[in-house]
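With one protein chain removed, the remaining protein chains of the complex are shown where they sit.
Coming up: subunit A.
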């Protein structure tokens, strides 16, 4: 019993820490970036590259999903394959969403992105195999949720009426920036995870880590759905 409460406390502490660090990196677009986006005109390749990379590196929702995706991928070939699926998914909808001027509610999309984190945590626990009796195609699911992440990226850019002039180039720069940011974030995550994997605690904490992942996903969902309801 005391062992249980101890574990719960541990979990709570970790979640709180995760939350506070997340709050510091408030996930949106900061003020200086905002005023740049509102005043910019014409092709601005490097600035958009930078904004894309920064958005991904500070985007804890995307990063949590990535952590979930690569948590049990031990071969670099698999990591590459899954990350490519994710990249493919979010690039399609980022470009399509902005160029096609697809209007989706940012809160709902961000709630679905939260759901993708819950999904991945649950999936890593073998939840679908246990519950449905079979494993949904994980590659396809990563692609599918990648599509939603891309819409999320698109809504961040659509908040600003970006001028038509140079839109495609700016958008591509943003997209490339997102991939660079993802690559950089992935490098850190992989180093940390590979280091941790050598320790016996990795397996022992796998259940706890993925439970936390689910919990963080639920928090993102609650946060965004409330935002949808009140704003």
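One rule holds for everything that comes next: a contact is a pair of C-beta atoms (placed from the backbone, for glycine too) under 8 Å apart; a residue touches a chain by one contact, two chains touch by 3 or more; residues count from 1.
Definition applied: contacts and distances are computed from a predicted model.
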Name the omitted chain as UniProt records it, choosing among "Tat-targeted selenate reductase subunit YnfE", "Aromatic ring-hydroxylating dioxygenase subunit alpha", "MaoC/PaaZ C-terminal domain-containing protein" or "Transmembrane anchor protein". "Transmembrane anchor protein"
Cross-chain touch to the chain not pictured, restricted to A:46, A:132 or A:230, is A:230
Taking the entire complex into account, which one of A:58, A:124 or A:182 touches the absent chain? A:124
Provide the residue numbers of subunit A that touch the chain removed from this figure. 8, 11-12, 15-16, 19, 23, 31, 34-35, 38, 72-73, 118, 121-122, 124-127, 129-131, 138, 203, 206-207, 210-212, 214-219, 221-223, 226-227, 230-231
